[in-house]
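Removed from the display is one protein chain of the complex; every other protein chain stays in position.
What follows is chain A.
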Amino acid sequence: MTVSPIGREIDRVDGPLKVTGSAPYAADYRPEGLVYAYLVQATVGRGTVRGMDVSRAEAAPGVIAVFTPFHPLPLKSPSGESGENYSALQDTAVRFRGQIIGLVVADTFERARDAAALVSADYTVTPSRTSLADAGPGVPQGLVQKLAPGVSSIDAALASSPVTITTSVSQHAHHHIAMEPHATTAVWVDDQLTVYCGAQSPQRAAATIAARLGVEPAKVRLICRYTGGGFGQRSPVWNEALLCAAAARALRRPVKLVLSREQVFTAIGHRAAVRQTIRLGAEADGRLRALSHDSDGELPAAGGWQMMPGRDTSAVAYRTPNIRIDQRLVTLDTPPTWSMRAPAEAPGMFALETAMDELAVRTGVDPVELRLRNYATEDPVEGHPFSSKYLDECYRVGAERFGWSRRTALPRSQTDGDWLIGMGMASALYPAWRQPASARARFRDDGRVAVASATSDVGTGAFTMLAVVGADELGLPVSSIAAEVGDSALPPGGVGAYGSSVTTSTVPAVQAACRAAVKALVQSAVDNPRSPFAGLAPATVRYRQGRIEANGRSVDFRTLLRTMGVPHVEAVSTSAPDKSASQYKFHCFGAHFCEVRVHRLTGEPRVNRFTSVFDVGRVVNAKAARGQLTGAIIWGIGHALLEADPIEPDGRFAAASMADYLVPVHADTPEIDVHWLDRPDPHISEFGARGLGEIGLVSSAAAIGNAVFNATGIRVHDLPITIDKLL
């Protein structure tokens, strides 16, 4: 009897390959005849390229070609695909500092890089718009508003509330900093293109590349078997990858383009800078009467992702009769923006949960109790019930594990030598999203079952998820499943690795494919004349743990396939949400508790410990789940204390390298106690998984900010919370 692997601590199946360096990433492919490209980027913030001198670059050793707006590579304009709103090198406009204005191709990487530095450009410069504060208020993007009967406006609701809180917060641009810098290897064989390039959705990326190159979708295959992090940054296709494929076509040879770490900061989108104001109106006991959430988000002229931080946060989190969400976008001449892990929810919930903490302080209600008093059992705007919500249990279990009862509400009341100690909490939520998905299960005559879906494993554990679910469904050991992802040539219908939706969507598809493959195996066992089961009625034949059994005979599928002379039997299945799902609001929930210390004299803030409890439905792999949740909480430490890339008036990022853009290091990361409730969601799927890649980041920064306030009595509204703000 095999024990089900579901929910257990399973090592990642791709782990040995990765730690031995034998998992090929996009830059590891070395096709015959390969040449190397390097980007030239604009050095002014906005304007026009008047002319470029490429003569020195063209004369440099090993140089094969230099492409510029004056000698472009043909690319179609984007039409509705996500990402930037222009194609590189098709015009002389400079939309932001760091825009690609040239591509140098040479016989080695070093020579391409060297020659790229020899290209010079003349510009006509126009002043850049770079400041959210100066350029705002932005253009409204659709208001969400619900007012109680008889209430004329949110302002009226706020004005009549016994207690009101107004909190404005801001944060600069954030960068994803995926471990693998962006890289593309493009290979044409006749009119067929294979692109090796990290992608969160291999099939969508392949379709985009085909459209922009003007070729049939079937002519492009994208392979991203191993991808060193996505976080949103690899959901669109950026100009660099398109140029690489176009250069390979023009030069009739394979081209590789690897970005330097610094180039990734500008050539690839970042999380938009955003300013938000929350206004809360409440009764004296903390019960909310009104919630208003205004935001101004950066929207680059070059296009990008729209920062809308209120909709999935303040419109969902708490029960309140009056809500107004006003999200605006401000056009700036900054590098493109893109969604970044908990893209809107992390900033949005930082704002809301900071304001809730201020309300707790003002009303004297304990922060956990305040949230329970405002507990929502249905979507406060649309009225749909939550499919499954045990946030109250998260609060209770989290408070217990953390020792919340030891907190004193009065700031500066706990010390340890020269360190002020503070505790804070915040609640988290993130939408759960199930998309239609397809998967293939294939019994092979080598005794393994290949389970495939055209999604991507961006380091999250998707390979292992397929293996675990396949093993569970088929009654086989995890090692008997060969998981495949990261290839656009897999059956259509793989979901993209975004929105924490891969597990939620793909598990039901894998289950369906496995069931269908078993059926197909039984069918071929009764149909195939060489089979020992030939001629039996399918209903009398059963599959059990890798064996086909009937009439007292039992044969394992490997032997059966070999006996029949059939190399494999497979099935592809698609699985989509039930129609009844539209009656529910699907969300994941969580509660963060954290303790910080702040040095009384130097203001250094440090996180001492963290406890987080989540309600995320059923968990497939405890080890991968803990990794995702813990990693996201560490991102929260960065969000609260370290990460910021301010943009200078000339359009230059002030911290566009890893020396200046600070992320938490090991020494900044305390023990993180992550726990989840085992509460399968009965409405999202039969399996009940809701997805957990992002929720850990939501509100973890707010918990830290609230703890810093508890330690110091100082409320920092402009992130990150740095030393000089705490004196």
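Rule of thumb we're sticking to: a contact is a pair of C-beta atoms (placed from the backbone, for glycine too) under 8 Å apart; a residue touches a chain by one contact, two chains touch by 3 or more; residues count from 1.
Here is the rule we go by: contacts and distances are computed from a predicted model.
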_Protein that the absent chain corresponds to, by UniProt name, given "Cell division protein FtsX", "CO/xanthine dehydrogenase FAD-binding subunit", "2-oxoglutarate ferredoxin oxidoreductase subunit beta" or "Acetyl-coenzyme A carboxylase carboxyl transferase subunit alpha"_ = "CO/xanthine dehydrogenase FAD-binding subunit"
*Where the complex has a chain not shown, which of A:K76, A:R362, A:R606 or A:H675 is the residue touching it?*
A:R606
_So one chain is hidden, and I want to know which residue out of A:V3, A:A537 or A:A667 touches that hidden chain in the complete assembly._
A:A667
_Positions on chain A contacted by the hidden chain, ascending_ = 117, 260, 262, 601-604, 606, 641-642, 646, 654-655, 659-660, 662, 664-668, 722-724, 727
